[in-house]
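Data block below; observations after.
Note that this complex is displayed minus one protein chain, with the remaining chains in position.
Let's look at subunit A:
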Amino acid sequence: MKLAYWMYAGPAHIGTLRVASSFKNVHAIMHAPLGDDYFNVMRSMLERERDFTPVTASIVDRHVLARGSQEKVVENIARKDKEERPDLIVLTPTCTSSILQEDLQNFVNRASTDSYSDVILADVNHYRVNELQAADRTLEQIVRYYLEKEQAERFTFVSEPLSKIPSVNIIGMFTLGFHNQHDCRELKRLFQDLGIQVNEVIPEGGCVEHLRNLPKAWFNFVPYREVGLMTAMYLEREYGMPYVATTPMGVVATAECIREMQACINLFAPAINETLVNYEPYIDYQTRFVSQAAWFSRSIDCQNLTGKRAVVFGDTTHAAAMTKILAREMGVQVVCAGTYCKHDADWFKEQVHGYCDEVLVTDDHTEVGDMIARVEPAAIFGTQMERHIGKRLDIPCGVISAPVHIQNFPLGYRPFLGYEGTNQIADLVYNSFTLGMEDHLLEIFGGHDTKEVITKSLSTDSDLAWDVDSQLELNKIPGFVRGKIKRNTEKYARQKQVDKITVEIMYAAKEALSA
């Protein structure tokens, strides 16, 4: 048992549901007790999703405990099959069903014999993997299922011919992902600039029937380390497809990523269209003139950031990229870089080696909080949790990674990847630091306004007495509205020509004034 208030990565089934509901026309059925379908609320609220989330629960209740859930699960699958005609139904186990140890695979087999949809059981162990690992696995599972099905239908292993012009699959765009929609748009733009065709984007907006086209692409691109690597490795193993897994976040990393793509393309280019590609001029032009970040790091603004101390914490992709941007592109001193992805700690340590003073790998937010309190950075780049730690310690924080709140699902265009992403990040960094500086200066010079506000009440000569009870009642009211309520009550009392305010008067005032 572990005492916990907050967790960075969610439970496994959330990962599976994120994959399933990112695809078009895929329905997930959770084997779960009442109330576990909280995922639907998150998707509907955070993503402001217009469509009903394609996730339903096959409810585990007392009856199920007594008799097993076999009939119920099979019925629910059959029913959903009729109602919505999905291409695929993913039966999703939860922590509860893991303990029940029912043979869910058997239910899936039974249900799939007479359903129009394909039915699979998500292969995740709730107690061994977290949200991100589960998403990675489920995505690979679905891709493998459809490719194997395709091969089986053709009776022999046939390799798809590659497309005429260089093409790519983007693997790992998700619902509820941190700025994923904006990143996806930015990446598509990047590929268009480079003359690379986007073959398939999975899972977001993808269609399972199109998965068979995956091998047509020249290479795969995995923008985020947490989810998609397993799929890319599977495709490399089975179809010999190379993949690029360098996240194009920051000017240097974006260039690196583009050079890796160039290598992938030049692997096949001579054979297919007899030309080699050279992206160096593109990288040079973008770096110097499209992205403002390279110029920014030269400018006087950024000079002032030199040697400022920062802390970075987040998922491996964003925390590693951010650490490198701060250290090598802006001259900021990263005193501590950390991640909550404990399963991928080695990769993270290797990435940030040489770019930070210390590394912290933990999923305990109190440890992160203690570290921040100890090193007292000038700014924090982390998740929502770090933002709140920053609030408490009065240190500005830029949010760079999930878990996030609704304000990290902006309506405006805010990619973190690609050349536009570098501009966004420069703004984020600069705003975090200058705001901190501004506050500091204000404090030194004694605040904006040196004149003290004497009173905020309408009348300064209050002739009204508040009895003890009403005063206690007044104190129960949250501070930010207390003044208003006090004023309104006194106004009411004056109208009624009462000179002693009691609790009754307070309530009467509320009733009268809200009317």
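Rule of thumb we're sticking to: a contact is a pair of C-beta atoms (placed from the backbone, for glycine too) under 8 Å apart; a residue touches a chain by one contact, two chains touch by 3 or more; residues count from 1.
Everything that follows uses one rule, which is that contacts and distances are computed from a predicted model.
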| item | value |
| --- | --- |
| Protein name (UniProt record) of the chain left out of view, among "Light-independent protochlorophyllide reductase subunit N", "Ribonuclease H2 subunit C", "Ribosomal RNA-processing protein 40" or "tRNA (adenine(58)-N(1))-methyltransferase non-catalytic subunit TRM6" | "Light-independent protochlorophyllide reductase subunit N" |
| Of A:60, A:261 or A:397, the one touching the omitted chain in the full complex | A:60 |
| Which residue of A:7, A:375 or A:464 touches the chain not shown here | A:7 |
| Contact residue for the chain not shown (choose from A:100, A:198 or A:233) | A:100 |
| Subunit A residues touching the omitted chain (full complex) | 1-7, 10-11, 13-14, 32-38, 40-42, 44-45, 48-53, 56-62, 65, 76, 83, 94-96, 99-100, 126-128, 130, 385, 388, 391, 405, 473, 476-477, 503-504, 507, 510-512, 514-515 |
